Each structure stands twice: as structure tokens, then as C-alpha cells.
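Okay, here's the structure, questions in a sec.
With one protein chain held back, the other chains of the complex are shown just where they sit.
Labels A and B are assigned to the chains in the order they are written; within every chain, residues are numbered from 1.
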Amino acid sequence: MAVYSDDFSFEMAKGTDIVDITSRILESVESSSVKNGIVCVFSPGSTGALTTIEYEPGLVHDLGNALERIIPEFLEYRHNERWHDGNGHSHVRASLIGQSISFPLINGEIPLGTWQQVICLNLDNRSRTRKVIVQVVGE
Amino acid sequence: MAVYSDDFSFEMAKGTDIVDITSRILESVESSSVKNGIVCVFSPGSTGALTTIEYEPGLVHDLGNALERIIPEFLEYRHNERWHDGNGHSHVRASLIGQSISFPLINGEIPLGTWQQVICLNLDNRSRTRKVIVQVVGE
Partner (left out) sequence: MAVYSDDFSFEMAKGTDIVDITSRILESVESSSVKNGIVCVFSPGSTGALTTIEYEPGLVHDLGNALERIIPEFLEYRHNERWHDGNGHSHVRASLIGQSISFPLINGEIPLGTWQQVICLNLDNRSRTRKVIVQVVGE
């Protein structure tokens, strides 16, 4: 049994920026040499999020659009009244989606669906460097 | 320490079909012979999801109803404009709920609440075969 840690970072645009990180995660998993176990993917920070989607431009737009309908940017947020950074909506959206996903690792592969990619979302109202940590436990 | 993989598949109806998969997960865990560790449950695909609920018909209806209020089927989705399969809402709902849950495994048991079941949701607008993978790491 082994534990392996890797991470990568990248710039993300403000607003709802959504990036496909599947291939980067698979690189980390491959470099671990672990073939079977659990892969825990985590992005630190309270205005970013991780989830999966069929990564095509239509859905990337639709997901951002849905977040704006569900948690509108221009409502009154007490966070904004206190801190005046205008990103109350970013925090609430991030809390709803979450920053952690775990996957089975089977024969060196993560069994994603054919049309399923892992995405990182920057929900902040300013550009941010997002870090993604890939933690592998297995053999 | 051991790594154990199991999976099971089943047919799900179109719309918001919700199935209790708790007993199937527990069977997989039992067949692993692992007593303590982490159980990662994952369902591949971008129009399905996993979460927990008190599985009774009222709440099963209420959850589907809430999803229809939050992410209505009949809005404009760019995914539908591009692909004409009419399931843009299914994808967005799936991205919000997620397809992965991990549980502690303690003395051979998953410590769910008394009224808490693990459910698989088919959110697609057509019937689908859903696969659930149960990955156990522990001793």
C-alpha cells in the first residue's frame, strides 16, 4: 500500500470560469504508479469548486447560467456589506458545489463515463490561481 | 491493507428516477471482507447522480420536484441547441448533486443514520442502465 500526493496550479478568469482538469488528474495518477485504490481530488479555497460534467461549450454556459439563476450575483449578501469585495455569491455557490471529489482507481484508470470530465470552477469575481491536489491511496 | 472493487448495474426509468442502493452497497462491502477503512461509491456518467435521503415516497417526490424548480427542464439550454437531445437540465442537475460519495467503514458497517439511505438518481430524459462502483480500501 502506498500514499502519493501531487498537485498542479493554473490561472482562472473571473466570473464563472470552468476548466477541464481530467487529463491533468490522470497524469498525476499515472505518475503515482498506484493501480488500484482511491483518488481524492481537492481544490483549496472557498470561492472555487470541483464537479464533473460533459465538457462541451453549451453545457459550460448552461451550468454558469444555472448558478446565476440559483444564486444571483446581485442580491444583498451580508458578506459584501462586511467585506466589500462583492463576492458573496461566489462563496455561497462554492459551498453548494463543494471542493472535493473521490474516485475509484481500477487497473490504473478512473472509471469516468464516456462523456464525463472533471472540472474546476473559479466562481470568484476576480481572476485566481487555483491549485488542485491529487491524493492517491492504494497499491 | 487491501483494495477491493465491486460494481452492479440496473435499469432506471427516464425523468427523475430514484432508487435505494443501500443494500447493494452493503453486499459489496460484505463481500470485500474489509472491516475498517473507506468506501468510495461512484456512478459513471454525466446525467446520473448519487446522494443520500430518507427513502420514502413523499421525499422521493419532493426531491424531484425541487430539482424541477431549481433547474427546470423547459428552459433554453445551449446544450439542447447544439445536440438536440433535450437533456441539458439533466446534465446541470447531475453536476450540482455529484456522482461520488465516500463513507467510513467501521467494524464492517457504514454508519448511516437510522432514516438515511444511499440513492442513485437517473436524471436523463431517457431510460438508462446505471452502473455503481463500490471501492473499498482498508483492512
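The rule is simple: contacts are C-beta pairs under 8 Å (C-beta built on N, C-alpha and C of every residue); 3 or more make two chains touch, one makes a residue touch a chain.
Remember, it's a predicted structure, so these values are computed and weren't measured experimentally.
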| query | For chain B, which residues touch the unseen chain? | reply | 1, 36-38, 51-54, 56-59, 61-63, 66, 70, 96-98, 101-106, 111-113, 115-116, 137-139
| Which positions on chain A touch the chain that was left off? | 1, 3, 5, 38, 40, 42, 44-46, 70-71, 77-83, 88, 91-92, 94-96, 98-100, 102, 133, 135, 137
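Rule of thumb we're sticking to: only the chains that are shown with their structure count from here on.
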| query | Upon optimal superposition of chain A on chain B over Cα atoms, what rotation angle is obtained, reported to the nearest 5 degrees? | reply | 120
| said: Distance between chain A and chain B based on Cα centroids, please, to the nearest Å. | reply: 19
